[in-house]
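This is the structure I want to talk about, given as structure tokens.
Partial view: only certain chains, each at its native spot in the assembly.
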Amino acid sequence: MWAFIHKLGSPPWFFGFSGTLVRWLLPVTVTLLLVGAVWGLLVAPPDFRQGNSYRIIYIHVPAAVVALAGYYVMAFAGAVSLIWRIKMADVTMRAAAPVGAVLTAIALVTGAIWGKPTWGAWWVWDARITSMLILLFLYLGVVALFEAYENKTAAARACAVLSLVGMVNIPIIYKSVDWWYSLHQPASIKFTGESAIDSSMLYPLLLMILAFYCLFALTLLLNMRAELLWTHRDSGWLKQLVGDT
Amino acid sequence: MLLQATQVAIERGDRRLLSDVDLSVSGGEIWQLVGANGVGKTSLLRGLAGVARLGVTGEIRHAGAFLYLGHASALKSSLSPVDNLRWHPASDVTASVSQICEALAAVNLAGYEYRPVGSLSAGQQRRVALARLLLSDAPLWLLDEPFTALDVAGCEWLEACVHRHVNAGGATVFTSHQPSRFGPLQQDLDLGRYAV
Amino acid sequence: MPSDQPLLSLRVVFLRQFLRHGRSIMTSPADVANPLLFFFMVITLFPLGLGPDPTRLAALSHGILWVVALLASLMVSAKLFASDFEDGSLEQLALAPYPLAVTALAEISAHWLATGFLLALLSPLFGVMLGLPDEGLLTLSVSLLLGTVCLTLIGALGSALTVSIRRGGLLLSLLIIPLNVPVLIFGTTAVREAVLGGNPESWLALLGGLALGSLVVAPLAIGAALRVSLDS
Amino acid sequence: MYFESLAAVWHMDGHGFYVWLAYALTALPLVLMVWLPVKRIRQHWRWLQAEQRRSAAATQPTAMGSDV
């Protein structure tokens, strides 16, 4: 295990490994996305209360779930880079932030679109929605901080500190927003959330969640490879690799 | 040996400036860092002092305390010289008001003790910063362009001050664009030779 | 600066730095008055913007007071380390033989005493102005006392992270507003509970927990962030 | 397949606009998210190859490097 992590920290090994991984992951992700989308859009039956608008769930929920997980990936990478000074962790963190921000934005936008036919309003200050919005702000903060530093090594350290503090805060934020909402909860809004979901609707959803996880991994790897190619443009192993092709 | 630097390399913003710099400074020595604009004198001095750590590799060892005075003078422009000097952020030593006034008189700032530093001229501000030399007991001084903005009398005072310090067993590493400030007493470290 | 002198204990270092900073704040009354002034002026904007209906204002007052307190602390802490960085004091502090976390915490404490603490003390006055029922006044003060500790520490972290950035501007606010959300929620809820006759104590306890937690975590993060800023 | 006709797929009992808008607004960033780094990798790779050719040409005797 430790040896594997150590190997991950070595750019030449990682570059080769991620190349193979990407080659597998790309077709798998595309297939999963297509199958899941077609299943969810065309095959699954409509919800008995919301009708066809519920089909947005197949992108909304996966995006939200993966966006949340993405923050932990980013913060974990930040911790690794701060403690062990592993360059690859920097790169992971840097790549994860914009991807996570985009996924969060997708969850918010699809949620808002869903809200219009369901609640008649584009936006309400529901607990989950609000915490998702704050998550977006946290992501944007990391992205903006990274862009603001000229020295990218320093930028990575600063972002690592920020994302670690953010990680400590996320459970607190979620809990507090929950309490806030349950204290104020107005009667006029009903969230369909907890009701049991039929398996004919559940399977495509699980498939899409898996697809979004794959997509997250894929974009992470691609971004890391691009970053590696540039930062190691002068190193011998890369020159040899280029020469071999 | 007050300072021992071996195989020091300096990087700034993804660009390597200097590599394999070796420097050992003992009591009684004066070292001038020499080199063209942008060669990395300030960066090296900051590295030697330990202000910046990112991009500084190699071994840097200090024996004893040191005093670093950089371009920025660590003076609050809304406070008076006395208030500014009463406490030096980098050391435990607190000076008494009478000591401070003595030091200010030595740098020819008698009468300016209680004006805001921001309303002093460029050279006067530099003099306030240099008064720290008189209030510190650190054996090693690291000074980045200390002669800047000083008039002729000021430069002479600073030279005498460094002489006294060195004669008392201290050492000084400084940068300046004027060659051979201290004549045969000083040694040069020409950074042009280490530039990448 | 690994010196030969016997190192002072951290407590002494903290106290000395605290006093120094405190004195420097005291020499300029403007630094102390400004946050209060900001608080006061912004609060007067709300009756103008939301309409002067007293019952409605009273119902909203706890929220308004807390949001404005948050914004005030945002503006004040934005520049916490800026002048230290620009004039080179931070460099010198980093050379001191003590952890930056301790010296930074001392500076932050002095700063808090001159801003957050005073604000909390005077907040009942502003509460009365907005028509906050009397039952809420004490809770408002206590919640702000605990809350501004968190707000100041988080603001200081933001300042430490952005101090070396040339086009920093609003970046700091963007970084720390999301982190301040729990403080805001606990604080407003405490005051609301007090007004409605519920029990604000549990919310105040949560706020106290947050304050303690940030007292432990934030200085370390601030120290690390200041180092990064010096390095960049 | 739940729907009977393509028109029904499009219409979705009045919710078509929302559903398709949501899917479109998701598909666009997803495609960009994959395509942009792929483009960057291609660019960097080509740059590296060009660099290598340039340095190879520089080390070789000029008589042979006439094609560069």
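The letters A, B, C and D name the chains in turn, as written, and every chain counts its residues from 1.
To be clear about the criterion, a residue touches a chain if its C-beta (ideal position, glycine included) is under 8 Å from a C-beta of that chain, and two chains touch if they have at least 3 such contacts.
Model, not experiment: these values are computed from the prediction.
You only see one copy of each chain, but the structure file as a whole lists A x1, B x2, C x2, D x1.
As a working rule, only the chains that are shown with their structure count from here on.
Comparing chain pairs A-B and A-C, the larger number of C-beta contacts belongs to A-C. Chain A and chain C have Cα centroids separated by 32 Å.
Here the spacing of chain A and chain D, counted between their Cα centres, is 20 Å. Work out the mean CA point of chain B and of chain D, and you get 54 Å between them.
Shared interface positions of chain A, i.e. residues touching 2 or more other chains, are given as 150-151, 154, 157. Counting partner chains per residue, chain D has no residue touching two or more of them. By the touch rule above, chain B contacts chain A in their complex via residues 12-14, 54-55.
Listing the residues of chain B that touch chain C in their complex gives 49-55, 62, 64-66, 68, 70-79, 83, 86-92, 94, 138.
By the touch rule above, chain D contacts chain A in their complex via residues 1-3, 9, 12-16, 18-19, 21-23, 25-26, 29-30, 33-34, 37-38, 40-41, 44-45, 47-49, 51-52.
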